[in-house]
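Complex shown without one protein chain; remaining protein chains in place.
And now, chain A:
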């Protein structure tokens, strides 16, 4: 009775595996490559003088899960702003087995922008954010690591500012902040703003961390500093980002801040429910008692 096989929709992975179009899009991309070879060479020559003076390389880690809509856009924006500012970079996509085919899109992007710019380091299933960073760092060739969300809430236009800030002060960590200067948010209602500000105030009072945005995850780290921090951090979710900054202070690392505008998820939904608040408070108290 193979009836059930007809009722159950085939999973997306199977779809992709039997898609005959796979070699076709590769062909398209290769053709495209040939077409773009001249302009890309010219572009690299133009900025080579800037690059020679500056051997720093920036590895952007993008942990993804079901971001097939957002990933091409974020990669496009990264390429745009890194291209304009002339810094050397690579984008490492760490996809945790997204069922929506994020990895396939990432492969296409690799075809478009080249394997030295877009690196794919997928994992089989959803494992924590901390381990995604460890996984990404292992494969990163840059001496600086940039961590950001792939859902477009963090805009790559701020990255040159992060880099500038880092160079100015020689900081170990540069953190984006929604809470000071021209920083801000878009798409938050009053309730969300109140919870965010309240949680931030409570954290500032209890932990005195010396950074204004603790739960944000748009940051630039020196590679060895990030390695140290990830090793020591045990929390999950929002608290993980907070722990990273608190531990950084504890270990005596310097922290610079750049105001950023946070535009809440364009595609997909962001959640802030009771569960998040409870786990945030638990994490906060844990840090309070242990750091």
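Throughout what follows, a contact is a pair of C-beta atoms (placed from the backbone, for glycine too) under 8 Å apart; a residue touches a chain by one contact, two chains touch by 3 or more; residues count from 1.
Quick note on the criterion: contacts and distances are computed from a predicted model.
As stated in its UniProt record, the chain not included in the shown complex is "Dolichol-phosphate mannosyltransferase subunit 3", which appears among "ubiquitinyl hydrolase 1", "30S ribosomal protein S14", "Ribophorin II C-terminal domain-containing protein" or "Dolichol-phosphate mannosyltransferase subunit 3". Among A:57, A:126, A:139 or A:155, only A:155 touches the chain that is left out of the view.
Set against the missing chain, the residues A:91, A:112 or A:147 yield one that touches it, A:112.
Residue A:206 is the one among A:115, A:206 or A:251 that touches the chain not shown.
From the options A:141, A:275 or A:291, the residue with contact to the chain not on display is A:291. In the full complex, chain A touches the hidden chain at residues 25, 28-29, 31-32, 36, 68-69, 72-73, 76-77, 105, 108-109, 111-112, 152, 155, 179, 182-188, 190, 193-194, 196-198, 200-201, 205-208, 261-263, 266, 287-291.
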